[in-house]
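Would you mind keeping the following structure in view while I ask a few things?
In this view, the complex is presented without one of its protein chains, the others remaining in place.
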Amino acid sequence: MLLNELLSNIALNKSLNDIEILNINDLTHANKNELSYIDGEKHIDALKNTNAGAVFVTEKLLDFVPKTTIAIICDNPHLFIAYSSKYFKKDLISKIKIPPVIGKDCSIEDKVSIGSNSIIADNAVILSGAVIGENVTIGKNCIIYPNVIIYNDTIIGEDCIFHAGCVIGSDGFGYAHTKDGRHIKIHHNGNVIIEDDVEIGANSTVDRAVFGSTIIKKGTKIDNLVQIGHNCQIGENSILVAQSGLAGSSELGKNVIMGGQSATAGHLKIGDFATIAARGGVSKSIEGGRVYGGFPLILQKDWLRLQAKILKFIKK
Amino acid sequence: MLLNELLSNIALNKSLNDIEILNINDLTHANKNELSYIDGEKHIDALKNTNAGAVFVTEKLLDFVPKTTIAIICDNPHLFIAYSSKYFKKDLISKIKIPPVIGKDCSIEDKVSIGSNSIIADNAVILSGAVIGENVTIGKNCIIYPNVIIYNDTIIGEDCIFHAGCVIGSDGFGYAHTKDGRHIKIHHNGNVIIEDDVEIGANSTVDRAVFGSTIIKKGTKIDNLVQIGHNCQIGENSILVAQSGLAGSSELGKNVIMGGQSATAGHLKIGDFATIAARGGVSKSIEGGRVYGGFPLILQKDWLRLQAKILKFIKK
Partner (left out) sequence: MLLNELLSNIALNKSLNDIEILNINDLTHANKNELSYIDGEKHIDALKNTNAGAVFVTEKLLDFVPKTTIAIICDNPHLFIAYSSKYFKKDLISKIKIPPVIGKDCSIEDKVSIGSNSIIADNAVILSGAVIGENVTIGKNCIIYPNVIIYNDTIIGEDCIFHAGCVIGSDGFGYAHTKDGRHIKIHHNGNVIIEDDVEIGANSTVDRAVFGSTIIKKGTKIDNLVQIGHNCQIGENSILVAQSGLAGSSELGKNVIMGGQSATAGHLKIGDFATIAARGGVSKSIEGGRVYGGFPLILQKDWLRLQAKILKFIKK
């Protein structure tokens, strides 16, 4: 779509220059045919270095737009990228179907759906009611229980197990907000990548990235009813116990343990070998190798001391 | 069913008067062919003004029953309405099938079920494994991802998106309790109404009303693994973040934000533009326009101050 056609669709003034826009993307990854936006000053460095063909930008940050990038001035770049996103969303069902490729020795029950252009490697077991979307790749020896849903574009490694009803690749919970309080969906063109030897529990949910990928690295084990927000990255061999939740863009190191009903606030990092006790609520980045608990999060040993003090306090 | 036949079925004495009972309903909405009950003194005004044909009532509240309503005295009206409810539950599968009506330009994949007498408006996309019950109405341009389940009688507006595995219209968690500790199901004859432009996340659940409707108003966005109890009402443009839960009969104003893993205790009101921070637990009605947090809930700024104090306290 031509940039000026897009701008007129979303009620913005035309640009002096016009280019072909093929997609939206973040500042770091956008190319000269992609449209991006800057959402706050913390991304100024990314803006300075962007290769995006065009960016939505507030007047205040205009000077940081590279000369090779068309600047589109607006009050709320996040909102305008949301408005734009719907013009680049992919079809859920391809018009041209490419038959999926199924490997050797697979056991695929009746009532399984496998979408166009997907690849199922050898020895897969896929049980009734599972729905594999389009352009999905599933490595060798995976077990997919009934009624698992894998959205389009998901990439899955070898030896993975997905329990019944889990959902991989649903849209992230991302909206921009209008002045009158409406929420404009940011269509999620990213995907989910799951590496080898990952197990995901029943009815857990893993959201796709808005741009790029939500990534779960090899050996990670996820229990039932766990929520993984969009653009999360989970390191190798991590453990997420039932009903825990990661808000969007949480980044976990390797061998992180998230206890039952624990959670993160999103856009933060948890270091390697950190343990979050049950119900712990992580609201800022924490270093690895330690055991944390409570909400707000403190060291678990301090939380235990605190609770002992509180027990005394109650008896006064 | 004749009232006296019903009463003899549930081991109560016959009434002096007998009428045809066609359904059960709450005091406010019951008509002369409906049976109701009073559950505690807070509903005395509704009792005084009821048009119900008959009511279960304790001896103590007998005087408040209108002359036109048959009073059936019992110890536990809630229990007897529960016993009665099973005689009025609807068939899950109609004996007489009315073919569903499907609008223009819909993309409905194989392996989708659409029940008797349902209506799917134009441009719907319904993916594999979705199950649409009977007497369901779905407005234009809706996207229904795989394995979504929409129970009978649900009414859905236009431009809605339902992510994989979400469940709309399941029975509320409503039981009456016998003296010996058993729980008697109250069959839920209500439904769910979802207005335009609502998005519901993967594996979230929305219960139907016991009587009347659970209502989600236009523009509201619900994340993954969220629980909406029976008879809730959610105002326009509200936001419910992942793993939050609303207990039955919660009433949210417009533009309310429920943070991740937050919850309400049910039978309470949250004013317009209120924000509940992550993990906030709402146990009584609160006014709008403010930011709350903690459990028990306080203003979020007070909660933050409190936590700072507690951090000092721990260091003593």
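A and B are the chain letters, set down in written order, and residue numbers restart from 1 in every chain.
Convention: contacts are C-beta pairs under 8 Å (C-beta built on N, C-alpha and C of every residue); 3 or more make two chains touch, one makes a residue touch a chain.
All values reported here derive from a predicted model rather than from experimental measurement.
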Residue touching the undisplayed chain, where the options are A:Gly53, A:Gly165, A:Gly229 or A:Gly266: A:Gly165
Contact with the hidden chain (one of A:Ile143, A:Leu268 or A:Leu299): A:Ile143
Query: Taking the entire complex into account, which one of B:Ser36, B:Thr69, B:Gln243 or B:Gln300 touches the absent chain?
result: B:Gln243
Field: Residue of B:Lys14, B:His29, B:Lys111 or B:Arg290 touching the missing chain in the full complex
entry: B:Lys111
Message: Looking at the full complex, which residue from A:Ile44, A:Leu92, A:Ile119 or A:Ala278 touches the chain that isn't shown here?
response: A:Ala278
- request: Among B:Leu2, B:Leu62, B:Ile93 or B:Leu311, single out the residue that touches the unshown chain.
  value: B:Ile93
Message: Just checking the interface: what residues of subunit A touch the absent partner chain?
response: 107, 109-111, 125, 127-129, 143, 145-147, 161, 163-165, 199, 201-203, 219, 221, 223-225, 236-237, 239, 241-243, 254-255, 260-261, 278-279, 307, 310-311, 313-314
Contact set of subunit B toward the excluded chain (per top definition): 92-93, 111, 113, 129, 131, 133, 147, 149, 151, 165, 167, 170-171, 173, 175, 181-183, 185, 203-205, 207, 225, 227, 229, 243, 245, 247, 261, 263, 265, 281, 295-296, 298, 302, 305-306, 309
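Criterion: only the chains that are shown with their structure count from here on.
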Whole-Å separation of chain centres (CA-atom averages), subunit A against subunit B: 31
